[in-house]
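All protein chains of the complex are present and in place, except for one that has been dropped.
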């Protein structure tokens, strides 16, 4: 049973710490947002934000190209 | 000469083992094909099988494709 | 001061060596150019030199795009 | 075709049987010739005549996998200990497989287990990027005499390596023992994660905190189990903590902590963690529906505000500094995530780095990490009631985490001014982005126009931070 | 929302304060029960009852970063020494931060320094690919108790690792101590560099030689400084050589040489080298304008001849063989560049290799190298007058290198038949391709139709060879 009591202490300490930490984070971020708002000019948003993705994800298949061509051709025909 | 005899034993043992192993493989595969045929539904074939190739090849940017389409369409229209 | 004198020796030796080395290189290259000129047939220049780029950067085979455009245009024209 | 095979088999079987049978062949002459090596470079293998070689060929049958699977004994390096190349002495262990079954049979059973893992990974698509390498690593490591995960043989006197170890041994020592692989995976995770939804709505971080309750529920459960069944299950605080961290639903965090606290459970815990992550769409919905009434499931949340680049760049630094001030033991994990995320958010000037972290680097490390973790699926460590316990506790961890998140969601829904849909609480267990998708799906079932995905990403990514924090705390308190 | 946070904080604070306060809680019973471990697998952490655990929880407050930042003592492994996993004994050092300030405060200051580096890297885009990882590595390494750069704990008797080291420790030992990372970066540099302009116009190599004068100017300066201020600055020949090499304006060369000659200065020197490389567009133009009269800035150079593939393929081999004949100590650096370049020029048949060197490989190594170098930004080594000296000397190095190149440019302009614009001399400091762009820009200011970029690439790339040569010479003479 002694070990169960230790586990209980762990539970309380652990949940307490993770909650405190994330609450503090919430508080800091709420503050920081206000502050940072004045400094947005330092790092302006880029127009079309490109997100680094998995390298293999950009991989396109010639199929895609073929579809693209098909679409393009179709549009051209109806143009 | 003793060592040549050892080599000869190696030859016989080695060729024997590799032949036995691959014959066994042939036999197992012939059997397996029959069995697997009933379970093809588990992993159905994909329509256009994509083969993993060198990562650096074939990575394309959708932008490029879009530009290609645009150019193609434009040219087609003016054609 | 002794150490400063050592530094001075280092300076003279170092600048001397790097100058000598690169002069020698200049001399060798001037010679080599003349010699190599006769052997250009061994490794003929490729038509459009492709430069190694960052792998993740979407190396494309411009050929693909060109082919795509060509096909699209052709199809569009005959449409 | 059949004929040729049969005739060849016949001939060769004859030859080999003969050899195996040790029948005195007619060629007796060489026996009289003294077989002293004929030149200086003669290696020991040349000494002896062709009979020696035939003996060796015959001996091959004792080294087949078949012989291994019916053998009783574990590999020598396990039972008798060994010296590592750096000179450390690893002591031998008493290796005992469940039910006292022979070691070889245990290995055969583990191969069946690994094939099941591969089935789940390939056919059921259970986190295939990790479970396929883990399963394959386990497969290789359990093949008798293949020594794929064996340490090198070291001459105890000269300290030279006389036979290199298996490649899985090197992968493990290089990346898992040092803790480097999980850290590198976390860099990639950071480079792939968008903390925007959390920055836009910081209070959802509390849901990510509440969902860590699963970790501690499983921890208590593990201690309870070993109190209830002291003769079958032996979980101390270290083991219980490692098992609990399954509820963090973050593979790298689980591997990192388990390697440090309870390395003998690494195989089972990694398998449980990734399996349950794949099962999130099955485990969570019933709990969510049970805890959140239909009415609250329909709550629509306000559209999220825009988050500026400056905020996104500052966020990783803020989290890291907070962590440094309060919880240094979580700094390696949080630091790695935040490094990756910083590179991601800084944009084009460092996109080479961010793309590499989220691409080739994480892929390469994933392969080696999966195989190395799989190499710890040894029968004496996996085939026992404790593994069953771990599987049960892992389920408890995920369920309680989901419940914790949902309950906190309902509490926030009541207290907060802005509407909060409690369903996003379940996303706090991380398992990014699966859990967020589940929140979205369950929400859509109640109201087909209510898209919760982006809102659920807040707790989802804060769950990653939350479980890294808990891992640091558990490490400090239990090491 | 606020309410919930506040109420939770209140409750939890209560609980934790209680625990920290060590108040006797009502549950006294277990105290009487002997807490002998209940089963065989009992680990030490289970011994003791819940009070032990509460004590540990309380002890957490001594391990927070806050406690660390106000602590006086450096980490034990630094002051008392340690054994590496391979059995080497690293002796303890007398660690003293400038002004005798407590070590924790020193770390806090270093974190501020690293945040400044990150600011420069992210906002000012100072060589962000390197300075971001370096700054982040420094940040992590200076977080107290986080042990991100700590060596593993090794049991001195059994030689087993009882606690793995931090991941920055492993990055450093793996790639920097061995010198492998700078070499691999150089392979990538070679695979990205076009030596064509140098081959077309070999005499521009002399500009690359003259620009190495900056290295020796800074070297002499360093020796002078330590003669002038013997009580504050202690630069011997090794330190002076490492500082001088900043003037080579090649990161990998600087890191390679400094690791061998003066590893304690690695952090400061790497930071200085990359910072000044980023500052080239600010440092160089005034010097160039001062040394080159307007008239000569307008000189138009002849269009460059075509360079055949055969020449480009032979070039790396010729340079390497010359280097092998005369300066073996420069072979590792030159060899790596030339290997990369050879693969690049050979074309399609080995483009897989060249693309990998210039892509995933250099990227992966850059991440690890940057972080590992950053881990050497320790306060006792960075916060002292010597760092200030290094920064001043680095500026001297770049300036004198620029001057040397320009003066040689004017000399060549006078002597050579074909016109030479002295402005391309400044590109000899390497910092590829920034310095060449500066030559081009300054040239355009005098004559908007005079494009010098391609002509400046000659001295620019020969500067890489030049400083690798100097690094080899300095290593041989000063080691």
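As written, the chains take the letters A, B, C, D and E, and residue 1 is the first residue of each chain.
Definition applied: contacts are C-beta pairs under 8 Å (C-beta built on N, C-alpha and C of every residue); 3 or more make two chains touch, one makes a residue touch a chain.
In this text, all values refer to a predicted model and were calculated from it rather than measured experimentally.
The chain that is not drawn here is touched, among residues E:342, E:400, E:434 or E:452, by E:342. Only one of the listed residues, D:79, D:93 or D:160, touches the absent chain: D:160. As for the chain not pictured, it touches chain D at residues 1, 3-5, 8, 38-43, 45-46, 53, 56-57, 60, 63-66, 68-69, 85-87, 111, 115, 118, 121-122, 125, 128-129, 132-133, 136, 139-140, 143-148, 152, 158-161, 163-167, 170-171, 360, 363-364, 366-367, 371. In the full complex, chain B makes contact with the omitted chain through residues 1, 3-4, 6-8, 10-11, 13-15, 17-19, 21-26, 28-30, 32-33, 36-37, 39-40, 42-46, 49-56. Within chain E, the residues in touch with the undisplayed chain are 86-90, 177-180, 183-184, 187, 203, 206, 226-227, 230-231, 234-238, 259-260, 313, 317, 320-321, 323-329, 331-332, 335-336, 339, 342-343, 346, 349-350, 352-353, 355-357, 359-361, 411-412, 415-418, 473, 476-479.
The rule we apply is simple: only the chains that are shown with their structure count from here on.
Counting only chains that touch, the fewest steps needed to get from chain C to chain E is 1. Under half of the residue numbers at the interface between copies chain D and chain E are found on both sides, making the touching surfaces mostly different. Work out the mean CA point of chain D and of chain E, and you get 34 Å between them. Distance between chain A and chain C, defined via averaged C-alpha coordinates, is recorded as 40 Å. Chain B and chain E have centres, each the mean of its CA atoms, that are 44 Å apart.
Each of the following residues of chain A touches two or more other chains: 1, 3, 6, 8, 10, 13, 17, 19, 23, 26, 42-43, 55-56, 58, 65, 68-69, 72-73, 76. Residues of chain D found to touch two or more other chains are 203, 206, 226-227, 236-237, 313, 323, 326-327, 343, 352, 355-356, 359-360, 473, 477-478.
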